[in-house]
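The other protein chains are all here in position, but one chain of the complex has been omitted.
Letters A and B mark the chains as written, and numbering starts fresh at 1 in each.
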Amino acid sequence: MTPPSAAALRALGLRLLTQLAVALVTLLMAALILLAIGVSPTVAADAFWAGTFGSPTNAGTTLTQAVPLFLVALGWIVTDKAGRLQVGFPGQVVIGGCAAAAVGLQCENVPAPLAVMLCAAAGMLGGALWAGIVAWLWASRGVLEIVSSLLLNLVAIQVLAWLVRGPLQGSLDQQPQSADFPESTRWPAFPSVPGLTLSYDVLLMPVLAVGLIVVLSRTSFGFSLRASGGNVTAARWQGIDPVRTGVRAIALSGAFAGLAGAALLFAGSAPWLSEGFEAGIGFNGIAVALLARNSPVGAMFTAVVFASLNVGGTSLQSLLDVPSTLTSVLQGAVIVLVLVAAAVAVRRRSTTPPEPAPAPAEPSGRVTAAAGQGA
Amino acid sequence: MSTTTSGADPRAGTRSSALRLSGVTKRFGGFTANDAVDLEVGWGEVHALLGENGAGKTTLMRIVTGLYQPDEGTIAVDGEEVAFRRPEQALRAGIGMVHQHFTLVPTLTELENLAMGPSLLPLRDGRRTALERATSVESETGLRITPDRRVADASISERQRLEIVKLLCRGARILIFDEPSAALTPDEWEDLARLMRRLADDGHAVVLISHKMSEVFAVADRFTVLRGGAVAGSGAIAETTREDLVEQMVGESVEIRRERGPVQAGRPALAVRGLSVLRDADQPRGPRALDDVGLDLRGGEILGIAGVAGSGQAELVETLLGLRIPVAGEIEVAGRPYVDRSPSSFYAAGGSLVAEDRHHVGMFGSMTLWENINVRALRRPPLVRRNVIDPAAARHRARDLMAEFEVRATSENQAMGRLSGGNQQKAVLARELSTQPALVVAVQPVRGLDVRATEFVYRRLLDQRARGGAVLLISMDLDEVLSLSDRIVVLAHGRVQGVLDAADATRARIGALMTSREAS
Partner (left out) sequence: MRIKLAAIPLAVTLPLSLAACSGSSADDASSDDAIQVGFLAPAPRNDGGFTQYALAGVEKAVEAGGMELTSIVDNAAESQEQIEGLQTLAANNDIVVADGAVLNKAVAVVAPKYPDTHFILVASDLEEYAENVSSVTVAVGLDALVAGAVASMRSESKKIGMIAGPEVPSSTAWYYGMKQGAAIENPQTEVFQAYTNDYNDVGKAKQAAEAMIANGADQLLSDLDSGSEGIYQAAGAAEGIEVYNVFALHCDENPNIVGSGVVSWSDVLESTVTEAAADELPAGAISFGLKSGALSFQFCEGKASEEEIALVEDITGRISDGSITPEEGVLLPRPSYDFEQR
């Protein structure tokens, strides 16, 4: 491989700069909002740090919470590379979680490693099947995947509401919650972190990031997927079946989201199924991927950023009595700013000359990005 | 060249000018689409605008209807100079265009479609006014609509009629028909021709864009021929002949036939028998894009297919790839029946394709050069084993092919979209010819390429022939077909009009067959 050229480095630098600017503007907005409600930003920063990374326990919580966000981001990246616009992650997380919970609750007497694997597999299967409905509607009926996936989110939430009140309901006074999952099904945590808050599933982040990059760049499935996403007509004319590829991509994406659902339930400190367990990660995961410019490795960092926003927000509330709505405002601001940054980047790209003009050597930074790994 | 100036025409003087273009020039970057075009259309006249594909007809009409602004030159409507910035302004000045693809909303009724449109009060229900106007149009022209029928339930010719009524309701007096017969049966065309005549007789001005001689001679009073963006001739239909017009359209040029060995006809590469394909798969009784077409092509031979665009070439390619289902016909590739048609089985049977629309169907601009060159090689051993790609081997293969096919790029990792058009086409050739195919289908293989790249492509196609492979060369460029082919099939209106041996083919003979009257 050729060493990165000056142009590639400049592109990378520009990209990092944009992301830094997004972070700065967000911080500025946060400071302004805090000042407006009469809380000193420095004190708030202390509380935020204490709640997110200030202690091993809290850092563990933050990292563990980043995992589901990251998994959803991978799901988004897969469908994005395949050129499909699938936004059914909330539903797939919910159904994946329900499937994992249904299996987990039956795993009382199953030995721990097997039980953990079973729950994870059930989650992935649940998410993949739920996404499979979207894929089937698209492939056989031509229903736009964005529409069907959005609508299925609503259905999934109702399914969950029914499950926690009906078949899976298991709390003493009939609250909409399941019984606690058996000990053997819970995902183990690093014993060195006090409070056992750092689940081993954080290891999934680097493993799956590398795995996805390898699958996309080194397998014929990944190649077909990128080809279909790059130019669906050309793919068809070259003998690649874009429908088949799209269906597989959507199902894989659903499997990632379903695994996220299982991780939410079995890796956290709340080992039971409750109505709101999805907690918005289905859509936040998309923002995580967008902020990382659809790079699996970048998504590891942005997922941690989003998780710390979540955890830090709770900590700001409980330490400084900052209203809970502030964190939501902040997260919304980040998403909007990401979109603005993305729009700026797109405009810059379109002002540089497009293809057929005899474009002289414009080396590689871009090539790899286009080849599907992002940066 | 039999060019008559409009002033010399006795009939022109009697009519006042409806539309006059003088010196209209339009450039796109370095490409001049219209070069100082003069055009004059009088009231009460049907004016045919002729020219090959790419001659600049569409650009010119887009200027007239306000979609483009000319770089130079003036437009006058009814003697007054106008400058349109938006299509609505042209419509307000009375210029309306009947597009090949209608601008109707299929889910609404015909009346609702008429009622749609710019109005001062957006919430007003325009249906009553629309009905009144439609009635008055009917009384003037005899054009009747079915107000409560959904457009989706109307046939193509009924939709076209509605489109015309719509323009008339909006006050259009200069009507431009863009290849209106493309989707019509012969009977429907007769009706339309009568209508155009009637509109002209009522004092409207009608512009007919066409390349079908039979239509032009049936309805037009006067004509203007465009070639290469400039006016190649104009005059009265009554004073010209079919051969004259064809010559003005295709021009004269030196015929360079390439040196090549005699045909050593090898094994059969492609056989097509009785192939019929619908123009629109949803209209089983509609016109056919290909009608009973037969082809025979053997190894070591280049078979050229000549014809104006839209004669069925695209449908032929799509049928070969299995992307269109024919209503009848048999195909054999490399001597074996080719029944289960799909892109992958076409390639597996020994076919390969240099597609016309490279950007759309032939390459992946955002992917690397080595991935593009290896698109199909990356789907089977040795580059892929157990679904795992061997990138080093793939890059190596790409580098070898880049050297062989003179693809200039910084490295095999460069994005395909970043290459120049010529290098992209060379990369496509590398992909398509590297598999030693029995049959290469090449569609307009040098479109948009410079001289050197063109020469390279031609040489490679001749190499394929020399190797004993077959080439099906589909082109709208007569020179290209003439210089490369061993035999030439002339396609017009989806039918084979004739098969010529390259040795005794001339532009004139081909041109005459290309524009011959369709069997009806």
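As a convention for this text, a contact is a pair of C-beta atoms (placed from the backbone, for glycine too) under 8 Å apart; a residue touches a chain by one contact, two chains touch by 3 or more.
Please read these numbers as outputs of a predicted model, since none were measured by experiment.
Q: The chain left out touches which of the shown chains?
A: The chain that is not shown is in contact with A.
Q: Among the options A:Ala209, A:Ile240, A:Ala289 or A:Leu330, which residue touches the chain absent from this view?
A: Of the listed residues, the one touching the omitted chain is A:Ala209.
Q: Among A:Pro41, A:Gly54 or A:Pro188, which one is in touch with the chain left out?
A: For the chain that is not drawn, the touching residue is A:Gly54.
Q: Go through chain A and note every residue touching the omitted chain.
A: 1, 4, 12, 46-47, 49-51, 53-56, 58-61, 63, 65, 165, 171-177, 180, 193, 195, 198, 202, 205-206, 209-210, 213, 217, 264, 268-270, 272, 274, 276-277, 279, 295, 297, 300-301, 304, 310-311, 314-315, 317-321, 323-325, 368, 373-375
We take it that only the chains that are shown with their structure count from here on.
Q: Per the centroid of Cα atoms for each chain, what is the distance between chain A and chain B, given in Å?
A: It comes to 47 Å between the two C-alpha centres.
Q: State the interface residues of chain A toward chain B in the complex, per the touch definition above.
A: Residues in contact with chain B: 1-2, 217-221, 223-224, 226-227, 230-231, 233-240, 355-359, 361-364, 366-368, 370-371.
Q: Under the stated contact criterion, what part of chain B meets chain A in this complex?
A: For this pair, the touching residues of chain B are 321, 323, 342-344, 346-347, 353, 355, 359-368, 371, 375-376, 378-379, 384, 387-389, 391, 410-411, 413-415, 417-421, 424, 448.
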